[in-house]
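Quick one: structure below, then a few questions.
All protein chains but one are shown in place.
Labels run A, B and C following the written order; every chain starts at residue 1.
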Amino acid sequence: MTTTTTAPVVHSLAFMNGDEFRIPVFKLLKRDGTPYKHAKLPELDKDKALRIYRAMLFTRVLDERMLAAQRQGRLSFYMQCTGEEATIIGSAAALDDEDMIMAQYREQGALAYRGFGVDEFMDQLFGNERDHGKGRQMPVHYGSKDLHYMTISSPLATQIPQATGYAYGQKLSGLGHCTLTVFGEGAASEGDFHAALNMASVHQVPVIFLCRNNGYAISTPAHEQFSADGIAPRAFGYHMKVVRVDGNDILAVYQATREARCWAVENNRPVLIEAMTYRLAAHSSSDDPSGYRSKKEEEAWRDKDPVLRMRLWLEQQGWWAEEDEKREQDTLRREVLEAMKRAEKRPPPPLESLVTDVYDQVPPLLAEQLDRLKEHIRKYPDAYPRGARGLKEDTQGSGGGEHA
Amino acid sequence: MTTTTTAPVVHSLAFMNGDEFRIPVFKLLKRDGTPYKHAKLPELDKDKALRIYRAMLFTRVLDERMLAAQRQGRLSFYMQCTGEEATIIGSAAALDDEDMIMAQYREQGALAYRGFGVDEFMDQLFGNERDHGKGRQMPVHYGSKDLHYMTISSPLATQIPQATGYAYGQKLSGLGHCTLTVFGEGAASEGDFHAALNMASVHQVPVIFLCRNNGYAISTPAHEQFSADGIAPRAFGYHMKVVRVDGNDILAVYQATREARCWAVENNRPVLIEAMTYRLAAHSSSDDPSGYRSKKEEEAWRDKDPVLRMRLWLEQQGWWAEEDEKREQDTLRREVLEAMKRAEKRPPPPLESLVTDVYDQVPPLLAEQLDRLKEHIRKYPDAYPRGARGLKEDTQGSGGGEHA
Amino acid sequence: MPKMNMLQAINNALDIAMAADDKVICFGEDVGIFGGVFRATSHLQEKYGRARCFNTPLVEQGIIGFANGLAAQGSTPVAEIQFADYIFPAFDQIVNESAKFRYRSGDLFNVGGLTIRTPYGGGISGGLYHSQSPEAYFAHTPGLKIAVPRNPHQAKGLLLAAIRDPNPVLFFEPKRLYRASTGEVPEEDYQLPLGQAEIVKEGGDITLLAWGAQMEMVEKAAELAEKEGVSCEIIDLRTIVPWDIDTVVDSVLKTGRLVVTHEAPLTGGFAGEIAATIQERCFLYLESPIARVTGLDTPFPLTLEKEYMPDHLKVFEAIKQSMAF
Partner (left out) sequence: MPKMNMLQAINNALDIAMAADDKVICFGEDVGIFGGVFRATSHLQEKYGRARCFNTPLVEQGIIGFANGLAAQGSTPVAEIQFADYIFPAFDQIVNESAKFRYRSGDLFNVGGLTIRTPYGGGISGGLYHSQSPEAYFAHTPGLKIAVPRNPHQAKGLLLAAIRDPNPVLFFEPKRLYRASTGEVPEEDYQLPLGQAEIVKEGGDITLLAWGAQMEMVEKAAELAEKEGVSCEIIDLRTIVPWDIDTVVDSVLKTGRLVVTHEAPLTGGFAGEIAATIQERCFLYLESPIARVTGLDTPFPLTLEKEYMPDHLKVFEAIKQSMAF
């Protein structure tokens, strides 16, 4: 081992800072949905293109409806993907459906693309007894084992080194799968980001790091998050392949991710993709962006709407028309509303779900705690309507209106 | 705020990985102490040059003697700077003596340069009652408030974000000081490294990040630590000025750090310096490198000895000669040995030092714990010879031989 | 006296601290122009400038590492961690660094100026990661102080004390009470002592001990108990470390019974420390086992949060059991 680098030797002092080069942004489609001159579009058949677009539309509709539901007090919390659908769905579509996705929280579009059902969405959002997560996490913390979509975890960036480890396991198992991990430009400031990219590079794993650079981490603008020109230049510190794409251009995202995936899986090597996009909505239903950014800025980005761009392109292919749009939107709205009503009415998870899954089996002390809790609730059933449900033979009606 | 970068737009996909450019290594002196052609040496008067060289010699002698002392069982543990003296002392010499230094553990040369006395070294190494650190930390965890040298902390990389914060305070106080933080290429893998450099860049602080890339982190070679060409390319991820120097060439290190300091202090901006060097000794007195690297490799680096290179250059200036070397070495050896004998004989810190400095004042529960401990030791004074010392009027002689 | 909610009281304390001392510097995620996600730092950037109140990048280990360095340099950083659930990436900087800085350097250096503010606790439908009460993790760490206010008056007085205390202080803010708890708060600068519990109500039959948001549960439970003729002594611990053993001991020597409650899980929670200490010091005076009313030994749930919470009814039952022992 020696630390002599392959670098040239110089005898006069000069500092560098990265301005010596630029990482370009890869774009294929103009805002009007037409390709740039010389742009070579990826091969995408009609079925796949419509699968992608339907997922985009579904995500948009879901976001609109659920934000409204939150505003009506029917849902405690919500986070929208709005404005970032191309980044999310374009990348998911470029994967094998059995590749693992480990996302941050704003990536419901990927789940929609993979086929997560509208009831599955709703059951999670309402934390009812059919929620895969058993009503333990806040809304939007989806997960699906069948769809190879890791359950969302709120602590930021923790999924990034986990993706490196997951992909290491995939490499060893030799089945040709990879992991895509998605995170915001804010989360990329965490120490876990550095750990993840460095280890992925050293241990040579097939993982795609997809940074959604959407300009903000809650109220903090990207220029108070880092000084460099985006996240992409960090790849050089890990000798990692990197590409930057227009995150509102779904064909560009799709193509970049496809090539990244090919390379990652064939060579067992990581890739970083930075998608330049914008969070069109508030950070979450608890946030009001007017305190930290201008309507004008938002408008400028609304003009770059990724869903519209895809639609225009589809129309140019002759694969989509005004009527399709209307019909699809109506159907989706109806499906979402109906599913919401069903989900609201479903009872909460049983009291036992408080103590299961802490370990593979409930340990004695915890079983004792549950017993004591049951005894307590039997004494005060009215104070714990949800918990009391399962304890009496006759359950307490719907439970629908109870959600705060 | 918008995330549109200043980057060019492209319509065909190309990945980068950092091979597009190289960060060169800055060198001034050849191994024989003569400057490279066209190399412009920094201005360094005889006094300063000799101050530097004496610190180098002292460090070498200290390391030799203390490792021997450890081998004889007189000292519990030791870590050598050997091979890295130019990196450490060259950078310290380029600072203002009131700039803060926050180092890792292998940087005793910087303290020596600043004037830490031989007795101060010894008192820390033997953890006796005169140790500034009150005998609480392992050997080589020096600190000096007077010399603006932060007490060493074993958890790696924690000092790096602290240096960013310290420098932020220096910037606010407006006195024109900066902070130099030194760390190994291994420590640079920690999350704290990423946090520190990013925050320094965003918050614009006068801090110099000096990475000693000495090829190993204990047994782990640099190529299992990271995949890139050294640490330097990481600077691009933070849009931070960076320079790479031959860490065994003290004039190059000195010049690079001087310019870095000027720029940092004048502009309140961070700089990264990567010094390419080699840990000639074992990781610590507990380590045996023969298990993970070859003698041949070590020999190749021994030929690049930074102390010898400086000596040859001094001789060429006519500022140093064979007799000076001999006399200085003899003096230093004697001083170190005498100081060691003094330090060994000094008693341990008083029992009270167990509980002081946990808080600014000893809280009641802790005072109670001390009282109970005293009572206990009074019952079994022979079992706790050090603790019993202060409790009886007549202390127990030297205590010198007790150190494990 | 003006009426304030807890957020206003905290904001007011920060304002006073920054006005009184240039060295006080507030930062954290979204703390700048936005004033923090809960608005505890509202208007501070306007008033004191971006150099003294600012957003940091999203990196808790960096925020506290930076704060440690800044404190060592002689400033008085007040760092915000957006939710106590997100303090763990900074655990090493807090437990290995902040807590041991003075000790390991033999008092050459210290980070005594440091204060870490963070909202903790449940009751807001926050689920696993917006509800935790991690005080016990830090209580096992000599070198840190920990304070928890129960109302706006305390929040201001304890926060000002924390900022000025020459030791690193963790200040846990019960976010459920941020807007829910209101009360009269003196306009002027004042401090409440760290390390001293407050006897909120005297009583003779049983001692009830809590801190922060749980005080409300204890007070409600005491009301129920008093109706049944049980005279409750209520103590607000206020400071978890160093905790006021004497006040609790004195009370239990008098009442002979103790119920301690916190939201955090039972096992390893701070009630265990209190029970262990009190059984030792009041052994012959205890008339019933010391009872702990706490969260379950599970992560914090969502849909069944109400069932999980150690509410007033559970405290009330513990009181009755203790009395009936």
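The rule we apply is simple: a contact is a pair of C-beta atoms (placed from the backbone, for glycine too) under 8 Å apart; a residue touches a chain by one contact, two chains touch by 3 or more.
Note that this is a predicted model, so its numbers are computed, not measured.
**Q** Could you tell me which displayed chains border the chain that was left out of the figure?
**A** A, B, C
**Q** Among C:26, C:71, C:108 or C:139, exactly one should touch the missing chain; which is it?
**A** Answer from the full complex: C:139 touches the omitted chain.
**Q** Would you mind spotting which of B:90, B:143 or B:186 touches the chain that isn't drawn?
**A** B:186
**Q** Give the residue, chosen from A:134, A:279 or A:311, that touches the chain omitted from the document.
**A** A:134
**Q** Among C:89, C:174 or C:203, choose the residue that contacts the chain missing from this document, as touch is defined above.
**A** C:89
**Q** Contacts of subunit C with the missing chain: which residues?
**A** The missing chain touches subunit C at positions 61, 85, 88-89, 91-92, 95-96, 99-100, 103-104, 128-129, 136-137, 139-143, 241, 264-265, 267-277, 279-281, 283, 286, 288-292, 296-299, 325.
**Q** In terms of residues, what is the contact footprint of the unshown chain on subunit B?
**A** Touch set of subunit B with respect to the missing chain: 76-77, 127-128, 135-138, 141, 153-156, 186-187, 189-192, 217-220, 224-226, 286-287, 291-292, 348-349, 351, 353-355, 358, 365-366, 369-370, 373, 376-377, 379-380, 383-384, 386-387, 404.
**Q** Please output the residues of subunit A touching the missing chain, sorted low to high.
**A** Against the left-out chain, subunit A lists 100, 102, 131-134, 136-137, 141, 143-145, 150-151, 153, 155, 158, 160-170, 172-173, 179, 191-192, 194-196, 198-199, 202-203, 356-360, 363-366.
Definition applied: only the chains that are shown with their structure count from here on.
**Q** Need the most distant chain from subunit B, centre defined as the mean of C-alpha atoms.
**A** In terms of C-alpha centroids, the chain at the greatest distance from subunit B is A.
**Q** By residue number and range, which residues of subunit A touch two or more other chains?
**A** 189-192, 224-226
**Q** Using the touch rule from the top of the page, what residues of subunit C touch 2 or more other chains?
**A** Residues 54, 57, 59, 61-62, 89.
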